[in-house]
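Quick one: the structure is below, questions incoming.
What you see is the complex with one protein chain gone and the rest in place.
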Amino acid sequence: MSRLDALKTRIKEALPGLECVIGWQKGYDALHNTPLFIRGEADVDKLEWGALNVHNPAVYLPSFAGKKVGVVVKGCDSRSVVELLQEKLIDRDNVVIFSAGCDGVVDIAKVRAKLAAAGLNAGNAEKVAVDGKTVTVTAAGKAVSMPMAEVAADKCLRCQFPNAVLADAFVGDPAPQVQAAPAADADLAALDAMSVPERMAFWRYHMDRCIRCYACRNACPMCVCRDHCIAQSREPHWLSQEDSVTEKLMFQVVHAMHLAGRCTECGECQRACPMDIPVLALKKHLNRTIHDLFDYQAGVDVAAIPPLLQFKLEEDNIKERSW
Amino acid sequence: MAAVKYIPREKLPEWLKALAAQSRVLVPVEEGGSVVFRQYDPARAPVFGSDATAPPKGAVFPACQELFSYAYGKEGEDNAPTLKLDPKTEAQPTVVFGSKPCGARGFLIFDRVYMGKKFPDPYYIAAREATVFVTMACATVENTCFCHWVGSGPADAAGSDVLLTPVEGGYTVEAVSEKGAKFLDNPALTDGAAKAAEAEAVKKASRDALGEAPDIASSPAALLSLFDDMEFWRDQSDKCVSCGACTYLCPTCYCFSITDEGTGTAGRRMRSWDACMHFQFTLEASGHNPRPTKAHRLKNRVGHKFSYYPTLHDGLIACCGCGRCVKSCPVSVDIREIVQNAVAKAKG
């Protein structure tokens, strides 16, 4: 039985006791899947499992507080579920986690770039076939094959958790561990190679086109303040309505700092950005800092306390300045 | 209307430079993987092939606009309080060059709101009158395009002042409005009669590629009849994450918010884009919110475009069918699907 069929079987069994089960289904064209909310048995057959399940369904869980729901997760998504449990933002008894081994998902922006290089428009995608290590997209009658390693999401290129870290129903064979590819952190490496003033210019360049839609925030499973974000509060007045680079960047700093020690690097902020702004680099840098300082990784252990919610009398890696 | 003219592709910079000498010229350029409208710079090649990520909405209706500045002060021996106001209604002459026709057509929906008799908006009117749209008919269409659903098409010149159509080696150029006709007086443009038939064929081919549009004529009544069916709206909005990408990238979304941004005794009154998908959009001072959930908010967005607006404005749908809300949605919420579901559900 395929992973997909096994998932469907398990979901059908559990569905009567659940408000809904969140997964993925086919979207408006061949290149896009879209989140699916299974509320009846007929919906179960719409479920998809594979490289186009780019979204992180954990983002919806806190909105179902008090109701028992199911969620289908990839390995990376399961870390968000664990982080939500760590922070007691969802109740373990109210979530049923379905999962299967994940062989990686595509980054639609990379597919778009590949198609553009072949003179094609991703907006004309007709067919997508994923076969082991190759993704073949047919657009405007022309098929373009691209190695999965070149169009996979960055997170997949150095995935430590292709299998869920926590699941109630894990079906099929586990997926193999991947060897971290050097390309996985090209964005961070590029920033590291810049001087500090160049980085200022980098953010000036990119944030200029931000439209302040807050898709980065709303797609983030850890942004649980939802309708009460300080970005849109007038009192305190953290951000003004002016569309300056200062205000736009300040929001990214707010988002990143509020994720310090909590971010599981699912990459939804950057994937959701309609303007292709590389906002994930900020979180990657912060996660590296958290790892260096506190030897900690978010969302792998339900019992772990996030590093900024605890302290040591003598810190191991903080060297304070002597004057 | 004036005869069809023609400009070879390599002569475009010549024309653009001439335009840029007289006014602000905005063209679509690539920035970090997205295509946005920026002031023309001969060193940066414009991107005309695919539709821009963000429409040229900001050319007439900026994301954030200063309405006036204010300063409180004191005057005279008795320190009488003063208030100085400095309104900013002047608009810069602007040419938006290379938008798709739908990007310009969006302003026809704005016009009925901001140029009406009852509440004319001086800021909008000044910018609108100072702006000329040189649009480019679509040679290809995308999966997300649905201009034909809303009474338009890939070469619909309504809202444009000049229409270009890509043909072999260059573009045919047609003046659509009197305002636009004045912009064709340039030596780079030659007689295009010989290319006219080819241009018509390009327009027809892209229109044909869109296929038949479904019948959504009953959408105003259908959406109204579903106003209280919150289960329907819950199902439609389940996956929505309530961000503002769809509204901010929409060429027809015209809602705004007004705030005073200042420190101490001086500041500026700003008008900025607002999004009905945000909780704050209808949040009242009392704390009550008539649209407390994303289901209420998505209902408003679809209802406004396909029911309330057309009911007030002679059946004109407040959507230009550019498909940005579908394409740029992080979770692929599809407004076409919602409208069709509503029409089908209302039929029973």
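Letters A and B mark the chains in the order given here, with residues in each chain numbered from 1 onward.
Everything that follows uses one rule, which is that a residue touches a chain if its C-beta (ideal position, glycine included) is under 8 Å from a C-beta of that chain, and two chains touch if they have at least 3 such contacts.
Here, contacts and distances are computed from a predicted model.
Enquirer: Which listed name, "Coenzyme F420-reducing hydrogenase, delta subunit", "Amino acid ABC transporter substrate-binding protein", "Pyrroloquinoline quinone biosynthesis peptide chaperone PqqD" or "5'-Nucleotidase C-terminal domain-containing protein", is the one UniProt assigns to the chain that has been left out?
Expert: "Coenzyme F420-reducing hydrogenase, delta subunit"
Enquirer: Tell me which of A:I38, A:V69 or A:L120 is the one touching the absent chain.
Expert: Touching the chain that is not displayed is residue A:L120.
Enquirer: Which one, B:W15, B:F48, B:F61 or B:F146, makes contact with the chain that was left out?
Expert: B:F48
Enquirer: Mind pulling the chain A residues that touch the left-out chain?
Expert: On the chain A side, contact with the omitted chain comes from 109, 112-113, 116-117, 119-121, 191, 194, 196-207, 238, 244-246, 249-250, 253-254, 256-257, 260-261, 276, 281-282, 285-286, 289-290, 292-294, 307-308, 311-313, 315, 318, 320-321, 323.
One rule holds for everything that comes next: only the chains that are shown with their structure count from here on.
Enquirer: Using Cα averages as centroids, what's the distance between chain A and chain B in whole Å?
Expert: Centre separation, chain A to chain B: 30 Å.
Enquirer: Inside the complex, what are the residues of chain B that reach chain A?
Expert: Within the complex, chain B touches chain A at residues 31-34, 36, 49-51, 53-54, 62-64, 140, 142-145, 235, 238-239, 241-245, 247-249, 257, 259, 261, 270, 272-273, 275, 278-280, 326-328, 330-334, 336-337.
Enquirer: Touching chain B in the complex: which residues of chain A?
Expert: Listed in rising order, the residues of chain A that touch chain B are 20, 27-29, 32-37, 39, 55, 59-60, 109, 112-113, 121, 123-125, 140, 205-206, 208-209, 211-215, 217-219, 226-228, 232, 234, 240-243, 268, 271-272, 274-278.
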